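The complex appears here without one of its protein chains, the remainder shown in place.
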Amino acid sequence: MVESTFLFIIEILGTLAFGVSGVRLAAKKHFDWFGAYTLGVITAIGGGTVRDVLLDIPVFWMQTWLYLAVTGVSFLIVLAFTKVLTSDSKSLFMFDAVGLTLFVITGIEKTLAIGYPMWVAIIMGMITGSFGSILRDVLLNEEPLFFRKDIYATACLAGGALYWMTAVFGGPVWLQQSLCVLAILVLRWGALRYGWHLPEMKERTR
Amino acid sequence: MVESTFLFIIEILGTLAFGVSGVRLAAKKHFDWFGAYTLGVITAIGGGTVRDVLLDIPVFWMQTWLYLAVTGVSFLIVLAFTKVLTSDSKSLFMFDAVGLTLFVITGIEKTLAIGYPMWVAIIMGMITGSFGSILRDVLLNEEPLFFRKDIYATACLAGGALYWMTAVFGGPVWLQQSLCVLAILVLRWGALRYGWHLPEMKERTR
Partner (left out) sequence: MVESTFLFIIEILGTLAFGVSGVRLAAKKHFDWFGAYTLGVITAIGGGTVRDVLLDIPVFWMQTWLYLAVTGVSFLIVLAFTKVLTSDSKSLFMFDAVGLTLFVITGIEKTLAIGYPMWVAIIMGMITGSFGSILRDVLLNEEPLFFRKDIYATACLAGGALYWMTAVFGGPVWLQQSLCVLAILVLRWGALRYGWHLPEMKERTR
């Protein structure tokens, strides 16, 4: 009970952070207020929506108005603190990374709960964490960051893989979750601090 | 019975008008005939399709061929009357606005019918009315108009809110529907005639 309340709080923080990231980008494109709010919502809940539709379970944000309300707070935060948010990008990064880890764990555990095998769960964790940003970029008419060198989806997969390996070796759930969180945070931090990245596709032919 | 026949006729007119809007934009991009028809179909039925997938109910246009046939008529209309359609944009606007109102009401009532609360229904009304245009713009590789100053989705929400308030104060269904229709028509008309719009997001930081 204590744990699930804790997880819920972090998930709300993740929604808040993802919403802020969507609304901020809308400001760059001079969207109107409602467009900006909508982009924040789609960034924050898009990944989980794709997951729920693929899993054929009730879409999570249609069960409680809380998620839409939290993204409304994201919108107000951007409106009030645009300058601060941009100058202090480190706190924003931490917000986003913590939200990401929680979204991945939520995605994995929801998928396991309805009986799918672990490999599907890991993919759903990755989709929950990163497809909101794909939808955001498509709607902004930009090439999704997802596909570029930033170890974003890859971090989700690595976290999911550690979650799996820990289970294979008989580790308890809290250790699965902790290692998953740790892997994602370390990889995201390394990507931004030291530029860690996967190799790029070469085009040797044209 | 009379009423539901009336609603059905208006819904078909809405599909026709939305289809025309999709096919016309395809002409601007020099799509081939089938591409243009498909874009018309996606504009006309895209919103309702997203709604049905989110609600997990059978997708409406797969239950009768009528919607696809009506969009075929939209295609023929654009093929035959391209010049007239462009010079008389007011009649087209009315078509589109009437279709929009009906799509919103359809979306709201379908959602309430399967037991979701009113706030979900209002969102589904907005999605039914406006997500077809988002899909259209994404496929045209343009930034969706949805997010810009045009009081489109906002008009759908305002209509939905009036629908709700009327119910809260015990108004009958016909009054709910009429006020919803009226709100959307007035807001759309004001947006086009007087440039009514929501505030734009400012970017004070870069």
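Note that the chains take the letters A and B in the order they are written out, and that residue 1 is the start of every chain.
One rule holds in what follows: a residue touches a chain if its C-beta (ideal position, glycine included) is under 8 Å from a C-beta of that chain, and two chains touch if they have at least 3 such contacts.
Note that this is a predicted model, so its numbers are computed, not measured.
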item: Contact with the hidden chain (one of B:15, B:38 or B:74); value: B:38
item: Selected from B:58, B:115 or B:170 as touching the chain missing from the view; value: B:58
item: Sole residue of A:12, A:138 or A:161 that reaches the chain not shown, by the stated touch rule; value: A:138
item: Hidden-chain contact residue, picked from the options A:26, A:45, A:68 or A:153; value: A:153
item: Touch list for subunit A against the chain that is not drawn; value: 53-54, 56, 116, 119-120, 123, 134, 138, 141-144, 146-149, 153-154, 157, 197-206
item: Residues of subunit B (touch criterion as defined above) contacting the omitted chain; value: 23, 26-36, 38-39, 49, 53, 56, 58-59, 62, 65, 68, 78-79, 82-83, 85-87, 138-141
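By definition in this document, only the chains that are shown with their structure count from here on.
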item: Rigid-body rotation angle, subunit B and subunit A, from Cα fit (steps of 5°); value: 120
item: Inter-centroid spacing, subunit B versus subunit A (mean Cα positions, whole Å); value: 31
